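Okay, so here's the structure we're looking at.
The complex is shown incomplete by one protein chain, all other protein chains being positioned as in the whole.
Just so it is clear, A and B label the chains in written order, and each chain counts residues from 1 on its own.
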Amino acid sequence: MRGRLVLAFALGLAAAPVAAAPARVASTNLCTDQLAMLMAAPGQLVSVSAVARDPVASAMAAEAARYPVNHGSAEELFLLAPDLVLAGASGPPATLDMLRRLGIPVETFPIETDLDDVRASFRRMGAALGREARAEALVAELDAALAAPPPPPPGQRPRAAILYANSWTSGAGTLADAILSAAGFDNVAAGMGIVGMGRLPLETLAEEAPDFLVLGQDYGSPALAQETLAHPIVAALGAERAAVADNLWVCGTPRLARAVAALRAARTEP
Amino acid sequence: MSLLALEGVTASRGRRPVLAGVDLAVAPGEVVALLGANGAGKSTLLRAAAGIAPASGVIRLGGAALGALDARARALRVAYLPQEREIAWALDVAALVGLGRLPHRATPEADRAAVAEAIAAMDLAGFEARPATELSGGERARALIARALAQEAPLLLADEPAAGLDPAHQIALMARLRLLARTGRGVLVALHDLSLAARWCDRAALLHGGRIVADGPPEAVLTAARLAEVYGIVAHLDRDADGPILVPVGPAPSRPERG
Partner (left out) sequence: MSRPRPALVFGVLAALAAALVVASLLVGPARLPPGESLAALLGGAPPAEALIMRELRLPRAALGLLIGAGLGLSGAALQGYLRNPLAEPGLVGVSGSAALGAVIALYSGLSAAFPLALPLMALGFGLGAALLVQGLAGAGSSSITLILAGLAVSSLASALTALALNLAPNPFAASEIVHWLLGSLVDRSLPQLWLAGPFLVAGMALLLTLGRSLDALTLGEDAAASLGVSLPGARIRVVLGVALATGAGVAVAGAIGFVGLVAPHLLRPLVGGRPSALLPASALGGAILLLAADVAVRLIAPERDLKLGVVTALVGAPLFLHLVWRSRRTLT
């Protein structure tokens, strides 16, 4: 293990200054992990975050298994000797500052709040990795998947509420809101004036009486947070259910088209 | 029939044997002083007689074997006044004395009457509404005795009730116990104060080496030889028209100091 790290360090030192495109990229964020895995040239991506291997959170857990993982600490990242570190905009500032002081470039990616942001992220990642053509191809793929049938006009859209564990929901200005909208739903939380992530108490949910409920995923192991989703009142509301795996709409990747497709199917089923 | 009869009672505290065959009886109408040096086993004897400490041998309360009585029947036959004057909560005096009524399943009127009588007997009239935790030492001791009286048991076992009282209250207390006995009850009272025992008790029982070594009128029990033997002291013995006078005056010359 130690020998491998030393070797990687030596290789990194040798490779870093030569190419314009980064040769050793380490990603520390679930969303940058997935975009980087989709776009990086063979051998370019040297590490992804440990979360990328968690099948509940990550839409690309199987792919992530092929990469060494990191836990986002400055020490382990430095030992990887990267010439670029990818991070979320909300990444730990102390760690990122430390890496910059050590002379390692850090590229941060903002959280996408709509589909245009997603396209911008694709292109930003393409530019960072020197893989612009691949980025354009992914944008085209996403647009093709979203284009399919036109959504119903406002007024005829069913009202959907998203309920994650602990009564959290996605309001206006979130990727999930954009996905609901693209799938032809009105987001109840956005209609209530919730912007960003917010709380949707069960009482308010019952009052709003949505047509569709999109419930957060069960993590397969018990926790109080998920009891909200199993509360009898949720079943008693009688709303139709639309199931979307959390990992499909956590990040702005081409996979979010699958979430849109699943939601469209739920809306149009008899 | 005696109110209390002990025959061949043995008991230990931890592994140390304390009582090794005690014979003792208390009849209605008498105040019996239970005497003995520190650690002689006076408290153990009283607790065994009250049925709250394990002992073997024969213990009878009013003719009935102690073991055959349930806890409530026992409480109706014997009242026990511990040495520690614990009062955990600020109950008023009337409520405190009323605790003596717990074993009875009597009407509220009967309970009130018994409490009032006990309060009067201990000269506590006017104190009924005072929090018991705010009483002086003497008042507190009297309130706890009143609690035991309200139990209306024919036998009272009292462990050092005079300890910590000033002479006036000690004398008043002994007079009350004697008055109580005159109403037909029996009193067994552990005492350290030999003067009180000699003057106020009908009988004295001297506990030494786990046995009752002398039992009879105080003057017959508290001889100079026994005082030297049991307590290691010399006392001045006298008597006036009302009874014996005993004043401890110094250590016994021939004995080493007791530890």
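In this section, a residue touches a chain if its C-beta (ideal position, glycine included) is under 8 Å from a C-beta of that chain, and two chains touch if they have at least 3 such contacts.
A quick note: this is a predicted structure, and the numbers were derived from the prediction, not measured.
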item	value
Options B:A129, B:A168 or B:A225, residue touching the unrepresented chain	B:A129
Among A:P42, A:G193 or A:P232, the residue in touch with the chain that has been omitted	A:P232
Among A:A206, A:A243 or A:A265, residue touching the chain not depicted	A:A206
Residue among A:M37, A:A165 or A:A266 touching the omitted chain	A:A165
Absent-chain interface as seen on subunit B, which is shown	47, 50-52, 71-72, 74-75, 78-82, 84, 86-92, 95-96, 99-100, 102-103, 129-131, 144, 147, 151
Touch list for subunit A against the chain that is not drawn	56-57, 165-167, 198-199, 201-204, 206-207, 209, 219-228, 231-233, 236-237
